[in-house]
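Of the protein chains in this complex, one is absent; all others appear in place.
Then we have chain A:
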Amino acid sequence: MPDKSVPIETQPARVPAQANSAFYNDPRFRAFIYQGLLVVGVVALFWWLASNAQQNLAAQNKQTGFAFLDQPAGFGISFSLIPFDRASSYLQVYFVGILNTLLVASIGIVLATMLGFVIGIARLSSNFLIRQFAAIYVETIRNMPLLLQLLFWYFLMLNALPAVRNAITLPFGIALHQRGLNLPALVPDDRFIFLAVAIVVAVIAGLVFRRWSLKQIENTGRRRPVWLPMLAIIIVPIFLVYFISGTRIAFDFPELRGFNFRGGFTAPPELTALVLGLVVYTAAFIAEIVRAGIQSVSHGQTEAASALGLKEGDRLRLVIVPQAMRVIIPPLTSQYLNLTKNSSLGAAIGFPELVNVYVGTALNQSGRAIEIIGMAMLVYLTFSLTTSIVMNWYNSRVALVER
């Protein structure tokens, strides 16, 4: 509704300074001075801390600087996404830590969101058993410290799963035992790049098609197939490229040799326990956020949707959830940030994430405390800010459009 009323004057009328009052009695001048003093104070504090640290380090005869990053680290890391051995540099240790942290955070965020939404919706279920189960889950999990839960999952995994020689084996060399889960690994050849590019292009094309056809449905109101053509757009080019390029996909199967399984990809129990612990814990909080979001949508919306003849699933998907999202997204972002930062507790169960390998081992072996902790903080800050930016962008998309 356009507002026809006269716009309200928001700027207070300027009061001319009285002739006999000094300039330092001007509130604007005072505000300027106070803020200036605060800035100077903060800068001076940090300058003082920095010079203090420098002086103390020099007095303790400690070396400082980033030259150590090129030095060989000299220790081994049990789980790394990039090649790493004892001759690798401290900088590579840093990257191994960052990648492992990213791995845990990204898997954790996806799984925790899925589990959290399921539990959150279950808490509102009309089924007594499901509702009570979800309530017990939330109240139990979120009221225990995460560190305790991680240790629980880890030592449960070590004690409940069979030893390596009695591993539970499945076809293709898949094996589950107390030292982790072994999976076959893909070994790409030179031409594999064509296939990889084809997959990316095909998936993007499929998504563009889906968007376009959904828009068509919305505009014309006529139903038309979406999923089958989309699948065809994705799959057909992939197969074509696979056969034309002549790439050969080989697998490296894990095999029990000596003490342990070798070859393939090994997910160590530390990784599994860390992801499991973070997902279970964070999902309990996400569940409450989802429940709150759904309950914030007034019941009249459900009734209106029913009156329009929407099915139960469509009611949730098209009417309730989009309105709930604007309540859910901001606290959900906090949970994502929490999960990323909590992944540093992996140090307690021996998973080589950033804090364990870099702030732990690398700091100890090199003695560069300030440099290393600063670099680690920078990583978490970057991760968190990036997550925030993405979620804020999404939030502005789902935010209530006020007209």
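Heads up, the rule we're going with is that a residue touches a chain if its C-beta (ideal position, glycine included) is under 8 Å from a C-beta of that chain, and two chains touch if they have at least 3 such contacts; residues count from 1.
Everything below uses one rule, namely that contacts and distances are computed from a predicted model.
K.L.:
What protein name does the UniProt record of the undisplayed chain give, "OB-fold domain-containing protein", "General L-amino acid-binding protein", "ATP synthase subunit b" or "FUSC family protein"?
P.N.:
So the chain that does not appear here would be "General L-amino acid-binding protein", according to UniProt.
K.L.:
Considering the complete complex, identify which of A:21, A:143, A:159 or A:220 is in touch with the unshown chain.
P.N.:
A:159
K.L.:
Pick from A:76, A:145, A:322 or A:374: which residue touches the chain that isn't shown?
P.N.:
For the chain that is not drawn, the touching residue is A:76.
K.L.:
Looking at the full complex, which residue from A:182, A:247 or A:361 touches the chain that isn't shown here?
P.N.:
Considering all chains, including the one not shown, the answer is A:361.
K.L.:
One chain is left out of this view; which of A:59, A:129, A:228 or A:307 touches it in the full complex?
P.N.:
Checking each option in A:59, A:129, A:228 or A:307, the one touching the absent chain turns out to be A:59.
K.L.:
In the complete complex, the non-displayed chain touches which residues of chain A?
P.N.:
Answer for chain A: residues 48, 52, 55-57, 59-63, 74-78, 85-87, 155, 158-159, 163, 178-179, 257-260, 262, 268-270, 347-350, 352, 356-357, 360-361, 363-365, 367, 369 touch the chain left out.
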